[in-house]
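Only a single protein chain was left out; the remaining protein chains are all shown in position.
What follows is subunit A.
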Amino acid sequence: MASHAIEVKNLYKIFGPNGGDYVDAVKRGLGKAELNEKHGHVLGLQDINISMPAGGVMVVMGLSGSGKSTLIRHINRLIDPTAGEVLYDGVDVCKMSDNDLREFRRHKTAMVFQKFALLPHRTVLDNTVYGLEIQGVGKAESEKRARGWIERVGLQGFENHYPNQLSGGMQQRVGLARALTNDADILLMDEAYSALDPLIRVDMQTVLLDLQKELKKTVVFITHDLDEALRLGDKIAILRDGRVVQQGTGQQIVLSPADDYITAFVKEVNRGRVINVETIMRPLTGNPEGLPLAMGMVLESAARAMTGAHVNAAHVVDENGRPIGALDLPTIISAMVTPTSHEDKRAA
C-alpha cells in the first residue's frame, strides 16, 4: 500500500455566514482582529500551503486558537474550506461529491480524536470494528482484523470492556486501534495525546513510532507540545493565528527559528535530544579520527558515547559506514546549550 502525499494549497477558512465575501479582503491584508470587529467573521486559516510527505509524519503545531484543529478537519473535510485546495493523489478533497467524500473517508482516512470519541455503548472490540462495519466488511473478517490491532496497541484481554471501564490512556489505545483497523493510507491525529498524562503520552508516542516504522502511513499529527512535535515529526509546521509561521524539519526549526514567537518556544527544548550529529558536523578534512557515530544519532547520545570512550574527537558515518564528517566534544556541548544568538534575538 503506497501512501501519497497531501498537498494543501492556498487554503483559507473564514467562519461566519458570508465567509466567502471576505477572502479577497483577507488576501489584500485584512487582519483577524479587524475582520472580527468590523464584519463579525472569524479568520480560521489564511493562505495555508503545506506539502505533507507521503509515508511520513507531518506534525502541525500551534497553541489553542491557532487553527490547527481546523486545518486537520479540512483533510477529511469535516470542515469545508472557504477557498483553496486539499489534494490527495491528485484529487481535490474539497471538490468531491458527498458520495465520493464518504468513500474517501471510509477507505483513505482514519482519525484519532483528542477526547477519544469512542462509542460508550460498545465494547472495545465493537468500537474497533466500527470503520470496517461502516465499509460493509463482514463481521468475522472485521473482528479478526480488529483483534489483531487491539493486540498491537496492547489491549488484549480488554476486548469486552466498555470504554468507561478503561483509563484515558487505554481509551486512546482503543481510538488508535479503531483508526488502524480501518487500514487507511492517511492517519489523522487531532491532539490525540494531549489529554493523556505525560508518561502515558511518551508511551503512546513510542507505540505510534514503532507502528509507523512498518506501516509508513501518511500521518498528520496535531499537537500543542513542541517536544511531542520534535519527537514524532518528519516535518513540522508551526501555526499561529491561522497562518503558517515556519515549516521544516525539527532540526531546522530548533536551529534557526523563523521569528521571536518560535524562538520562545524552542528555548525550552532539550536540544541534546533533538539535534542530530550530522547537523553540526564539519566537513571531513584528512583521515576520520576518533569514535564513529551513526547518522541520525542525537547529540546527547553522541556525547555520552564519547565521554564513555574517553575520546574528544569523533566522525560521522552514513548507513554504509562511509565517513562523511567530523566533530569534537566542545562542538557538541556548545550546540547542546542554547547558543548566544538566540539570547541576542530575545534581547533585541
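What we mean here is this: a contact is a pair of C-beta atoms (placed from the backbone, for glycine too) under 8 Å apart; a residue touches a chain by one contact, two chains touch by 3 or more; residues count from 1.
Just so we're on the same page, contacts and distances are computed from a predicted model.
Asker: Can you tell which of "Acetolactate synthase", "Glycine betaine/proline transport system permease protein", "NADH-quinone oxidoreductase subunit J" or "Peptidase M16" UniProt lists for the chain that's not drawn?
Answerer: Answer from the record: the omitted chain is "Glycine betaine/proline transport system permease protein".
Asker: Just name the one of A:H39, A:R106 or A:K216 that touches the chain not displayed here.
Answerer: Of these options, the touching residue for the absent chain is A:R106.
Asker: Which listed residue (A:H121, A:K144, A:R282 or A:R304) would be found touching the missing chain in the intact complex?
Answerer: A:H121
Asker: So that we can see where the missing chain sits, which residues of subunit A does it touch?
Answerer: Answer for subunit A: residues 76, 78, 101-107, 109-111, 113, 115, 117-123, 130-131, 133-135, 162, 164-168, 170, 182, 188 touch the chain left out.
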